[in-house]
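Missing here is one protein chain; the remaining ones are kept as they sit in the complex.
Here is subunit A:
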Amino acid sequence: MSQNTATADKPKTSLKAKVQKFGTFLSGMIMPNIAAIIAWGLVTALFLNPGGWFPSPTFIKLSAPMLSYLLPLLIGYTGGKMVDDERGGIVGGIATIGAVVGSSVPMFLGAMIMGPLGGWCMKKIDDMFQAKIKSGFEMIYNNFSAGILGMLLAMLAQVVVGPFVDAGTNFMASGVDWIISIHALPLANLFIEPAKILFLNNAIGNGILVPLGIQTASKVGKSVLFLLESNPGPGIGVLLAFCFFGKGSAKSSAPGAAIIQFFGGIHEIYFPYIMMKPSLFLAVMAGGVSGTFTFQLLDAGLKAAASPGSIIAVLLMTPKGSYVGVIAGVLVAAIVSFLISAFILKRDKSDPDADDFAGQQAAVQEMKAESKGQTNTASTSTLDYKDVQKVIFACDAGMGSSAMGASLLRDKFKKAGLENVPVTNMAVRNLKDEPGLLVVTQKELSERAQQKAPHAIDVSVDNFMNSPRYDEIVANLKVASQEKIDDGVQPTTQAVNATPASDVAEINFDLVAEIDFIHHDQHTGSATMATSLLKEQLAKAGKKTTVKRVSIDDVADETDRLVISTPETIKNLKSRYTNVQALAVADLQDKKLSEVVKNVK
């Protein structure tokens, strides 16, 4: 099962896996925002005026904007971010405000549509244009493309989503209306429970049931209509079932959610659990129906609307004489819902739930990676390079070194005809584990990068400027794309402008004990570099000859000195010294230098 999602492009994905994946996706939008839902719920439960535990006209002002704006925007942002990272999140958020403004009900459903849609559109647009942006204009492109797209989507949402949701709400409402009119009240829960999960609960509760309930209550002192939507029984049943039979983080978070739902009256908190496993709709519907049936049977009702739908609020609104009926109805709903949920959760035992699902997926991929050998470059076969879709240079702040490395590799890619592989740079903390990723880091950051993107090919370099790894990457990618490596890929260090090597032959290397690079005013930096380079090359070749940087005035006129400098300096030198051996080189990459390395002791 988990493999099905791991390779999403496999044609044979079962319907069940698809539904489950969709459920995981939906709950992925809600779960990170549970904290915000709790914040809103607590504010409402505590300060509702009147009806809260500590009624406060000041703090309750927080409640409505949080519900109407904050929560949908957060959900829209999260949904967009799941599709296309931060940019997707931003666009998702902007698009969501259109749905919020376009409708009078809290737009959770709209957010869950517009958020991912925004992310998806952003991704598509970036895919189309990002590679074509001239360097230096990235920021302008990034901001304006996201801004304009967000604006258009928000406008679209405002015009389209509002009427769409209103129609859905009206449909649900007329269903409930009709059921009440035919006196088949318990069946109303068949509409109410799904509507609740889609966050239409307030529209149904406050829009239909409460007004009708008030009419009834004003005549007979109580109404069962107040109980239909606020009955905490069905929800607590599902959450308790998760407490006992759930798996992973769904199980461990369920007890807390149960307390918040049952005593805090925040029904929204159990909605994600149902979205994770949509067959649980049956459980809440059955729980709701049997609860309402019990209420009717025992002639239970409430004096006024219980809001929020906490057991405490419900009991506070229960008229004397109705306690047994109300409590029985809640209990029956809870038990029925619990039993059905438990059955569904247990029956699906072989079927890992959303969290384990993701976990297992990761585990399988990890095992795969392990069986392939380490993720290290040394052992990365060209096979893996077939999957590489993009290269990211990661460094600490994403400001300097990674940007330089990225430009160099981009240039090499261009020369090698690998333009279809984008090369970008970012801070290592922003890395995301995504398929087809090759990450280049400095050695020190390699571990952090691997933590962030365990499945990416990780290439670590000592030296961003001329790492041999770059040419390896280019070569591997070329092999992977089964094209001939053309000469353009050759490292620059081999593009040598050679001078005839004949004068090297004149040097008696047996005598040479020290190599001096001459520095003077005009050529100090290059002499420093040449000294350092030659030292390194000699050390690599296991040679013992000393290398020094000396001023032209300090050259010891001995035959065991080999003095190296530019042709002009050597000419000048020969007129002043007679014994030293001298060699003129054109530049640091002159082939004569490697001849020297080969020949000295």
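Assume a residue touches a chain if its C-beta (ideal position, glycine included) is under 8 Å from a C-beta of that chain, and two chains touch if they have at least 3 such contacts; residues count from 1.
As a working rule, contacts and distances are computed from a predicted model.
S.K.: Which of "Rhizopine-binding protein", "Mannitol-specific phosphotransferase enzyme IIA component", "Sarcosine oxidase subunit gamma" or "Anti-sigma factor antagonist" is the UniProt protein name of the chain not shown?
M.R.: Going by UniProt, the chain not displayed is called "Mannitol-specific phosphotransferase enzyme IIA component".
S.K.: Taking the full complex into account, find the residue in A:Asp299, A:Glu419, A:Asp462 or A:Asp510 that is in contact with the omitted chain.
M.R.: Spelled out, the listed residue whose C-beta touches the missing chain is A:Asp462.
S.K.: Looking at A:Gln130, A:Ser279, A:Gln296 or A:Ser407, which makes contact with the chain not pictured?
M.R.: With A:Gln130, A:Ser279, A:Gln296 or A:Ser407 as choices, the missing chain is touched by A:Ser407.
S.K.: Could you tell which one of A:Ile148, A:Ala427, A:Leu511 or A:Ala556 touches the chain left off the display?
M.R.: Among A:Ile148, A:Ala427, A:Leu511 or A:Ala556, only A:Ala427 touches the chain that is not shown.
S.K.: Any idea which of A:Val165, A:Cys395 or A:Val504 touches the chain not displayed?
M.R.: Considering the complete complex, A:Cys395 is the one touching the chain left out.
S.K.: Can you list, in ascending order, the subunit A residues touching the missing chain?
M.R.: The list for subunit A reads 135-136, 138-139, 395-401, 403-405, 407-408, 411, 427, 429, 442, 444-445, 462-467, 492-493, 519, 522-526, 528-530, 532-533, 535-536, 587-589.
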